[in-house]
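The complex appears here without one of its protein chains, the remainder shown in place.
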Amino acid sequence: MKLTFEQKKEILDQQSQKNTTKRVTSVELEKILYDAIPVLDHGFVRVIDYMGDDTSIVQSARVSYGKGTKKVSTDEGLIKYLMRHWHSTPFEMCEIKYHVKLPIFIARQWIRHRTANVNEYSARYSILDKEFYIPAKDQLSAQSTSNRQGRGDLITGEQADEVLKILKDDATRTYDNYEKMLNERFDGSTIDQDKSGLARELARMNLTLNSYTQWYWKTDLLNLLNFLFLRADSHAQYEIRVYAEAMLDTVKKWVPITHAAFLDYRVGAVHVSAKGKKVIQQMAKGESVSHEKSGLSKREWNELMVSFDFKEKIV
Amino acid sequence: MKLTFEQKKEILDQQSQKNTTKRVTSVELEKILYDAIPVLDHGFVRVIDYMGDDTSIVQSARVSYGKGTKKVSTDEGLIKYLMRHWHSTPFEMCEIKYHVKLPIFIARQWIRHRTANVNEYSARYSILDKEFYIPAKDQLSAQSTSNRQGRGDLITGEQADEVLKILKDDATRTYDNYEKMLNERFDGSTIDQDKSGLARELARMNLTLNSYTQWYWKTDLLNLLNFLFLRADSHAQYEIRVYAEAMLDTVKKWVPITHAAFLDYRVGAVHVSAKGKKVIQQMAKGESVSHEKSGLSKREWNELMVSFDFKEKIV
Amino acid sequence: MKLTFEQKKEILDQQSQKNTTKRVTSVELEKILYDAIPVLDHGFVRVIDYMGDDTSIVQSARVSYGKGTKKVSTDEGLIKYLMRHWHSTPFEMCEIKYHVKLPIFIARQWIRHRTANVNEYSARYSILDKEFYIPAKDQLSAQSTSNRQGRGDLITGEQADEVLKILKDDATRTYDNYEKMLNERFDGSTIDQDKSGLARELARMNLTLNSYTQWYWKTDLLNLLNFLFLRADSHAQYEIRVYAEAMLDTVKKWVPITHAAFLDYRVGAVHVSAKGKKVIQQMAKGESVSHEKSGLSKREWNELMVSFDFKEKIV
Partner (left out) sequence: MKLTFEQKKEILDQQSQKNTTKRVTSVELEKILYDAIPVLDHGFVRVIDYMGDDTSIVQSARVSYGKGTKKVSTDEGLIKYLMRHWHSTPFEMCEIKYHVKLPIFIARQWIRHRTANVNEYSARYSILDKEFYIPAKDQLSAQSTSNRQGRGDLITGEQADEVLKILKDDATRTYDNYEKMLNERFDGSTIDQDKSGLARELARMNLTLNSYTQWYWKTDLLNLLNFLFLRADSHAQYEIRVYAEAMLDTVKKWVPITHAAFLDYRVGAVHVSAKGKKVIQQMAKGESVSHEKSGLSKREWNELMVSFDFKEKIV
C-alpha cells in the first residue's frame, strides 16, 4: 500500500489534533486513530471516529435494568452476561467509523450488510485511481471440488503466471481505454484538447471488478460484530476476511472486554441443532452413537463432528 | 424537574471528565454535555455522547464526490447544497446519544421512529419512579372540533380543576396499589415481611400512561432531523414538541451550519403539489385564480393559501 | 375474546372473498386467513395477508446460487441447509401481515422489534375500547427470588383476590374518569351537552397499561422467526409468549418446511461457548470434568449442564 503525498499529509494533520472532551475515550484506540492499516496490495482500513467504549455498554444496560444490575459486581461480568444471553441493544450504543479502500468486487459483498452508513467515492463525479487488486501467488487457488463457493488447491507454475498476466493486462488495458474514452488522465490532464470526453458515469463501466474504490463506513458495535462474525470466519472469501481481521484488531483496542466475550461466545462457539444435541448427550454418557440412528444427514453429521474435533467423521 | 442526589452526583462526575482526543470536537456542545435540560414537569433531555460535527459531513461528502466538490468553496456552501438536494448519507455520518425522561404515552409516539437505538428502563426488572405527568393549566385544551387530532380552546374553571384532580388522584391511587401488589415501596423497602409480592412484570400493568419512564436514545443526524421535522412541528402533540424543541437547541450547538440549512430548507419550507404549482404560477403572472378552476379540493386550496400567507382562503 | 357484531361481519366479508391469482398460495394458511385466534382474555391474532411460501425461499436461493443449488435435490434439503448455515436473505422473501389486539404493556415490549411495519390504533383520534387485561388466577405469580425478571411461586388465596380486585377496580375507575374527562362515552355519546371534552391526546394518559390496543403488524419471515425465537421462548413474559405461540402455529401452516427447520436449528438448538466446548469434548471422551478447571463461572456451568440435561449441576 502506497499512500499519496496528500493522503499522508491528511493523516498527519488529523493525528496532530489534540482536543479536550468530556466524552469517554478509548486510550488504546486513540493511539491508532486515523492510521492506515494496510490490507491486500493497495487497500487499507482506518478508524476515523468512534463513540463510546466498554463502559458505555455497561452504562446503558444499567439504565435498562436499573438496580437489577447492581448485583453483577463487575463490568466484565455484565458484558459477558449480555453477550451470552444475546442482549443486543446495549452493544448498539457504541459507534465507529472506518475509511476503507477495497476492490469493487469485495465492496459488492460488503455492502450487503445493510445496517451501516456509507459514503462511497463516486465514479459519476470523479475519476477512479489507477489501482487494481492482483492476488498474491499464495492466493491463486483453484475452484474447490467439494464446496461450491470455496477454494481448493493452489494453482502454480505456468498456469499461475498466465492468470496473473491476464489479470494485470486486462485491468491495465481497460483502464487505459477508460482514460481514452474520458479523454482525461487520472491526474486530471486532458488527452486531446480538441475532443470532449465521454461522461464519467458511462466510461466507468469499462473498468474491471478488481479496481479499487473507497468509502466511509459507519456502524454500531452490534452490527460490526455481526459483520465480523460472518466475514472474519474461515468460510468467508479471503479478500474480505483480511479486512475483517484488521478490523477485529481495532475492536480489541476499542472495547477489549466486549472483544474477549465475542471470541468466547460467538467466534469460538458451537451451535448444536436439536438432533445434534441428542448425539452429544449420548456421547457424554458413554453410549455408542451412529450416523444412521441420529436422524442427521451425512453432511450434518460431519459438520457436528468437525465442530467438536471428534473423530467419528464418515465418508 | 427535581433530580435525585444520586443523579446530580452522576452528572457532576461525568462533567468533570477531561479527556484528550484526536477526534473532532464540538466546543459548544461540550459546554452542555451531560446537562439535564428540564422538559415538562418531571422530564429532561441530556446529551450523553456524540460523534462528529459539521466538518464530518463535509469530509464524507468530499470522499463521495472526490475532486468534484473542491469547486464549492466553503463548508457552508456544501452543506446547504447537500440539504437542498436531499443528499442523505453525509448527514448519517454524525451520531448523537440522549438520555431522556418522559411520560409513557409520549414514549409510545417517540418509539415509532424506528431508525434509532434505544435502551429503556425496564419495569420487568425494577420499580418505576413515583412520578407522573400532570399538564399545566395552560395546556388543558379541549378536543378540537375542526381537527380530529388537534386541541381546541382551553378548558378552564371548575372543569379544569376537576380534570387535574382526576389525573392526580388516579395516578397516585394506581401507583399506591402498584406498591401494594409488589409488596415493596419505590425505595426498595418491603411492606409486609410475611408476604411475597406480585411479579414486577405484572404489577406494572396497573400504572397509568402518564407515568414517567426513561431511556438512552441514539441516532444519526439525518434521522434526528427527520424526527425533529415531524415532532418540532406545530401539528405535533405539545408534550412531544417540547422535547423536540429542546433537542433542536442542542443541534444548533452541535452542528450550527446544518441547523441553519435545516431551518431554511425543511422547517420553513413549503411543499407545493403539481396542481398547486399552477395556481402559484398564475398568481405570479398577475392572473386571477379561483378555487373552482384549480382542481384542488377546498382543503388543499386552503392549505396552499395558508402556507404562503395568502388571503385567498375560502370557507 | 368477544368480537363485536361489526368485527364478525368484517371477518365474514373478508373470508367470503374468492379471487383468482397467479401468485403462489399457501393452501393451509388460506383456510385460517382472517380468523381471529383468541389470545389472553380479550386479545386476538389474525393473519390478514401474506406473500410467498416455502417455494419462494427455494426460488430466491436458486437465483442466488444459480446452478450451484441444483445438486441439492429437494426443497426441504435446501431450506434446511439455508437455516443451518444462517443464510438470511432467502427467508426475507416471504412477508406476512397480522392484525393483533393486545394490552399496551405488551405492545411496548413488542414494538422493540424494529424491523416491521406497524399501524396502531391512535388514541389521539379515537376513543379506546373499554377492555383491560386481567390475568387468570394461574398466572398471578410472585416476583422470582432467583431471577430479576422472572416469575416465582403462585400467589393464592386472599392475596390473589386482592390483586385481582385492585386491577379491575383501578382499570375501571381510570376508564370511567377517561370518559368523564372526554365528556364522551366509548360508544360516541356525549355525557354533558353543555361542556366540551378534554382533548383525546391528553385524556388517554389516565388509562392503565393493561388497556387493550390493536395494530396491523407486517414483517418478513426472517424477522418474524427472530421475533418468535425470543418471544416464544420460556424466558419471555407469559403475556407475550401466548401471542408468539399462536403465531408460530400460523407459521406452521404457512411454511411447514421452514417451520420444521426452525424448530430443529433454532428453537431446540444449543449454543455452546468456546470454553463450554472444551467441557463437552472432555465429557464425550469419558474424561472427568469439573467446574473449577473449566474456566466457566458457576452460572455458566449450570446453564451448560441444563441445556444438555446433564446432571453435573452445582449449587
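The letters A, B and C name the chains in turn, as written, and every chain counts its residues from 1.
Heads up, the rule we're going with is that contacts are C-beta pairs under 8 Å (C-beta built on N, C-alpha and C of every residue); 3 or more make two chains touch, one makes a residue touch a chain.
Please read all numbers here as calculations on a predicted model, not as lab measurements.
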{"item": "Options A:96, A:155, A:261 or A:284, residue touching the unrepresented chain", "value": "A:155"}
{"item": "Hidden-chain contact residue, picked from the options C:75, C:92, C:169 or C:245", "value": "C:92"}
{"item": "From A:38, A:77, A:197 or A:256, residue that would touch the chain that is not displayed", "value": "A:197"}
{"item": "Touch criterion as defined above, residue of A:122, A:214 or A:250 at the omitted chain", "value": "A:122"}
{"item": "Absent-chain contact - pick from A:55, A:88 or A:141", "value": "A:141"}
{"item": "In chain C, positions touching the absent partner", "value": "14-15, 17-25, 30, 33-34, 49-52, 56, 59-61, 63-69, 89-90, 92-93, 95, 97, 99, 117-122, 125-127, 188, 214-216, 218, 220"}
{"item": "Absent chain, residues of chain B that touch it", "value": "65, 68, 71, 77, 80, 84, 86, 89, 112, 148-149, 230, 263-265, 267-277, 280-281, 283-284, 286, 297, 300, 303, 308-310"}
{"item": "Contacts of chain A with the absent chain, listed as residue ranges", "value": "103-105, 107-108, 111-112, 114-115, 118, 122, 124-125, 133, 135, 139-144, 148-153, 155, 159, 163, 166-167, 170-171, 173-174, 177, 180-182, 195-202, 204-210, 237"}
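Rule of thumb we're sticking to: only the chains that are shown with their structure count from here on.
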{"item": "If a chain touches chain A and chain B alike, it appears here", "value": "C"}
{"item": "Interface residue overlap between copies chain B and chain C, same or different (over half shared)", "value": "same"}
{"item": "Cα-superposition angle relating the copies chain C and chain A, to nearest 5°", "value": "180"}
{"item": "Most widely separated chain from chain B, with each centre as the mean of CA atoms", "value": "A"}
{"item": "Chain A-chain B separation of Cα centroids, rounded to whole Å", "value": "35"}
{"item": "Interchain centroid distance [CA atoms averaged], chain B/chain C, Å", "value": "29"}
{"item": "Chain B, residues touching no fewer than two other chains", "value": "118, 122, 125"}
